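Here's the structure we're looking at; comments come further down.
One protein chain is absent from this view; the other protein chains keep their places.
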Amino acid sequence: MTKSQRDIIIFTAFGLAVMITPLLLRGNYLLNVFVFIGINTMLAVALNLLLGFAGQISLGHAAFFGLGAYISGILTTRYAFDPWMAMVAAALCVGVIAFIIGFPILKLKGHYLAMATLGFGIIVYIIFNETVDWTGGPSGMSGIPNLSLGPIIFDSYMTNYYLIWVFTLLTMLLSVNLANSRIGRALRAIHDSEVAARVMGVNVRLLKVQIFTVSALISALAGSLYAHTMTFIAPASFGFNFSVELVTMVIIGGLGSIYGSFLGAAILTLLPEFLRVFHDFDIVIYGLLLIVMTIFMPGGLIGGFEALAAAINRRKEA
Amino acid sequence: AEPVKIGALFSITGPPSFLGEPERNTAQMVVDEINKSGGLKGRKIELVIYDTQGDPTKANQAATRLIKDDKVVAIIGPSTTGETMAIIPIIEKAKIPLISCAAGVKITEPVKKWVFKTAQNDALAVARIYEQLKKRRISKVAILTVSDGFGSSGREQLISQAKNYNIQVISDETYGPKDTDMTAQVTKIRGSQAQALICWGTNPGPAVVARNVKQLGLKIPLYMSHGVSSKKFIELAGDAGEGIILPSGRVLVANFLPNSDPQKKALIAYVKNYQKRYKTEGDHFGGHAWDAVMLLKGAIERGDDTPAAIRDQLEQTKSFSGIGGIFNFSTQDHAGLTKDAFVLVEVKKNKWILVKE
Amino acid sequence: MENSDQIIQYLLSGLSNGSIYALIGFGFAIIYNATGIINFAQGEFVMLGGMLTIFFLNVFRLPLITAIALAVGVSTAIGIVFERLAIRPLKNASPLSLVIITIGASILIRGAAMLVWGKDTHALPPFSGNDPLYLMGATMLPQNLWIFALTAVIIIASKLFFHYTIFGKAMRACAFNSQAASLVGISVKTMVLLSFMISSAIGSLAGIIIAPLTMTSYDMGIMLGLKGFCAAIIGGMSSGLGTVIGGLLLGILESLGAGLISSGYKDAIAFIILLIILFLRPEGVFGKKETERV
Amino acid sequence: MLSLQRITKTFGGVTALEDISFNVESGAITGVIGPNGAGKTTLFNIATGLYSQDTGDVYLGGQNISRLPPERLARLGMIRTFQNVELFGQMTVLENVMVGLHTKSKSGIFSCAFKLPGQIREEKTIHRRALKWLEYTGITDLAGMTAGSLPFGKGRLLEIARALASEPRIILMDEPAAGLNSRETMGLAGLIKKIRTSGITIVLVEHDMELVMDVCDTVVVLNLGHKLAEGTPRDIQENPEVIAAYLGDG
Partner (left out) sequence: MLTIKNINAYYGQVHALKNVSLHLQEGEIVTLIGANGAGKTTLLNTISGIVPPKSGLILFSGTPIHELPPHAIVERGISQVPEGRQVFKPLSVEDNLELGAYLRYRKRDGKKEAKDTMAMVYNLFPILMDRRKQLAGTLSGGEQQMLAIGRALMAKPKIMLLDEPSMGLAPLVVQEIFRVIENLAGEQKTTVLLVEQNARVALKTAARGYVLETGKVILEGEAADLMENRDVQRAYLGRDKKEIWER
């Protein structure tokens, strides 16, 4: 079995699992949580392209997510755009913004890059808050229309689930493809040694900006989907905290692993739901779990899984 | 008998925890009291509380869980306007009555069939302040509002109502919810022609503003919002708090009310019980939850405990004396309060006293 | 429009806030210099300093100076426990995993503080009165002088420590290449522990000294931590003058932005200017060019 | 092929290169030797666009390439290896070589993400050719190993394989024999000659005189940023100045 055949099998299995999950969760509130897991997976995969592959940190990805959501929201509620058109417009706008700011920002390295992206995130967040006439300010913007496709309106948990997950699966598929291609290799090469990558003919600057743009564009798409499924958005969802949470998802899941990003997103979205039984202690436990997970699986959940699988295999052989 | 399940969504943690915490405490306290004294028509109330952390996404998830998993008959909360707006579509679709504890006007305007609220509109608080400014012949004001949901909705009202009172907002500044120094803004206001400063925020920001005003020697009258109507504010502002005036629910000055006041009994009981149970002062934010639970109790006692029956009875609530004021709901009004819900109070010798009008 | 009194006041306010940011930034820089980790829990130590002091002051009725000493002591102990239990087990982890650990720790500490002390804000009385001092028509509080003084002491001390003592140099060596450091006989574990001790002590001290101005609550560390982080980065993560200048720059930009342009966009203005500075000098305001070579 | 003209480079107070000129003949092996710190690596860094010189110009096949970035130079057929071995440490040996083929392929982000037919075909070619270069340099058996865990000497070979994969016109090697034992160095000498036979021009910085004398056609000697001598290996070996500054008399 070649690697690419294995990839196809894994992806198909994953896709099938995703498709039948709602049938098992019928009528359960978790179905709704899985909608958000889908959105967060999209975001984590997008950030992983940048952080896990190219090794470039972004502490401002919530801003792209938010921009996608707000552009979609504003275009549909104020200018009566068709939601699908608004979604395309949002993705394109954010792509262009990312491309333009990408050049100066990605010239920076390490903690300077962290700080610049953080600053960008804060600036955008402030704009969401302050341009009250456009965004409704801190108390948010409501009445964003749902997406629809012919007779289907995506306004129930079930329809939203399939809507979101189709996009999420597509994002994952394309990212897996990208990871195993010459572009994916060039990105990982940048991660390991920028100088050597350049000398091998990789246009490091351009490639970084390109992947930044792609990453932002996917995030914006996730933002649009979020806006049209929630029908309400407020700046609180797009702040610094969420940017950090996204980075956490990627790292907890496993840097450079697409399925890891899914695991990270799933765990971090589900965890608060499970921790609700602890009431006021939930935050403390959440913090503790983050630490414990990282200590025991420094390579991320996916690394943990692989180690486990290897151990089981060895058992079998022995 | 089976308990009646009521859901509650509060931002117990996160930036709006100053709202969610007293609300959660109060709701739990009221429900326990009801259960102790025999419950609702002989049935106990089970209160299912989820924390929303001030985040619309979390509010959405929690509301879904209350509806789908816990199968509650009614929901109280959330604490903020944003979170309330975020879950209204779910509520309307699930046909479950919601009594929000947030203040935003747009929650109940236009009227939504299943949505009510107990928090007084900011509009009413602003009106109270402007009335007094007009009496004092002040026509130029500076406003300094916090850039969160509470502050921005206050700011909106301050600006839009000003012309009704012939007042001019000549300086419009804001500060961040976590800012720890506002000297720059106050300095700028000091350089303006403003005759009064209105600061709209919740602890601790306004206390910092009060201190900065004192430090910079700004001598104009200082007004604040009901967001800081608690003893805590006086403690934080120290002597810089002296003379500050603000609109407040009656709960802050319950003892000063005339005995004829229909709310007085409930207010004093609330303050006493809260103090006893939580060792700290109950405030009017907690009062929103008190009102919400008691409104539900009334509605269920009068009718049935199905969501539809509760809704119908809520809408018919008349002259209910709560902590926030006297509620009169109708098909056109799901907020139910008038500006009498607010009184003006002032800090004198480290105590809140009622301003004589 | 704006008279010079006002400008001076903006500058003075900016300097006061900036030195707070710098003070907090130091904590970041110290751990970074010794371990290469960006410690997201640094803000929480600032919070701990203030909260613990108030706790000792109000609950045990201790004199201020004792309360401060105890608060610093307890925060340092928490720093040690943190390093021992959460950082040390992960010897060979990537810096990013360590960052996640510090994020976890910050959530944990904040949550625990919330459970122990509740969500209320508390104020600490100023060390030496509340009567404003006048300076060329502008005012500041005596507490600001305390902050300036502490900042100055810490810059000088850390400059001396990191650049002129063998211990300090050893710490920097550890951050760069811990394996090589151990090959010259440096105990990497001790150095990391020491850096966590120093930075939690400095963080809590900063938290104590600013508490009379900023007040304190379980979640105050987030925003101040963020600003301190920025100050440290603008200063090139140096543990000396750079961070101070970074902090002051941030403070002044904020203050002028709020005063002269728009208070709503004050942080945005500060960050836009900082971004422009970074774009013009990608190696940092104080960074040296081309230290890496092949 | 490659021509350096009057190159000067200073770092702060240190003058690493001063007024250096020389030509590299097409198809030849040119050695660059000199004491430590003479400026050899700096010369490579300038030629490959990593540093910019203070003054002077670099020509590649007649074209002035003075201000071109490294990635452009790679496309023009100039590639190098590194003194301190700059591998892509977390990637496998095979993947390292595949990155070397970057300039020989052109699928963009879009066609890679959507796996367009052209991209699939190209990917197969890349894979095949990478294997070929592993075989060429004799490290096929390491293909699946993570580059970071290679022993030093194998890393050097991998660097050469990766450089060759881009099918350069000229290849600059910075101390390829450092860390190899005599026997392995012998193998390397063979490899270098084989590369030359395939028509690729080679510039070689090396301290292993045995190797330099064995393979080089001409040798340039640098000392303290100046050109000390230039000539055939024989001449250089006998040049008293070179002996005094560099070779020593044992």
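Should a chain be cited, it is by its letter among A, B, C and D, assigned in written order, with residues numbered from 1 in that chain.
In this section, a residue touches a chain if its C-beta (ideal position, glycine included) is under 8 Å from a C-beta of that chain, and two chains touch if they have at least 3 such contacts.
Here the structure is a predicted model, which means the values were calculated and not measured.
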Among the displayed chains, the hidden one touches C, D
Missing-chain contact, candidates D:Thr41, D:Asn96, D:Ser166 or D:Thr218, resolves to D:Thr41
Touching residue (missing chain; options D:Gln63, D:Ser182, D:Ser198 or D:Thr232):
D:Ser182
Touching the absent chain: which residues on chain C qualify?
166, 169-170, 172-173, 176-177, 179-189, 288, 290-293
What does the interface between chain D and the hidden chain look like in terms of residue numbers?
11, 14, 34-38, 40-42, 83-84, 149-154, 175, 178-186, 207, 209-210, 213, 237, 245-250
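In this section, only the chains that are shown with their structure count from here on.
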Hey, how far is the Cα centre of chain B from the one of chain D, in Å?
72
For chain A and chain B, let me know how many angstrom lie between their CA-based centres, rounded off.
36
Junction residues of chain C, two or more chains touched:
114, 264, 267, 294
If I count partner chains per residue in chain A, which residues reach a count of at least 2?
126, 129-130, 195, 280, 283
The answer for chain C against chain B in the complex is residues 2-3, 6, 9-10, 13-14, 16-17, 20, 114, 119-123, 130, 132, 139-141, 210, 213-215, 217, 219-220, 222-224, 254-256, 258-259, 263-264, 266-267
Complex contacts: residues of chain A adjacent to chain C:
51, 57, 104-105, 107-109, 111-112, 114-116, 118-120, 122-123, 126-127, 129-130, 195, 240, 244, 247-248, 251-252, 255, 280-281, 283-284, 286-291, 294-295, 298
Contacts from chain A onto chain D in the complex sit at residues 174-175, 177-178, 181-186, 188-189, 191-193, 195-204, 210-211, 214
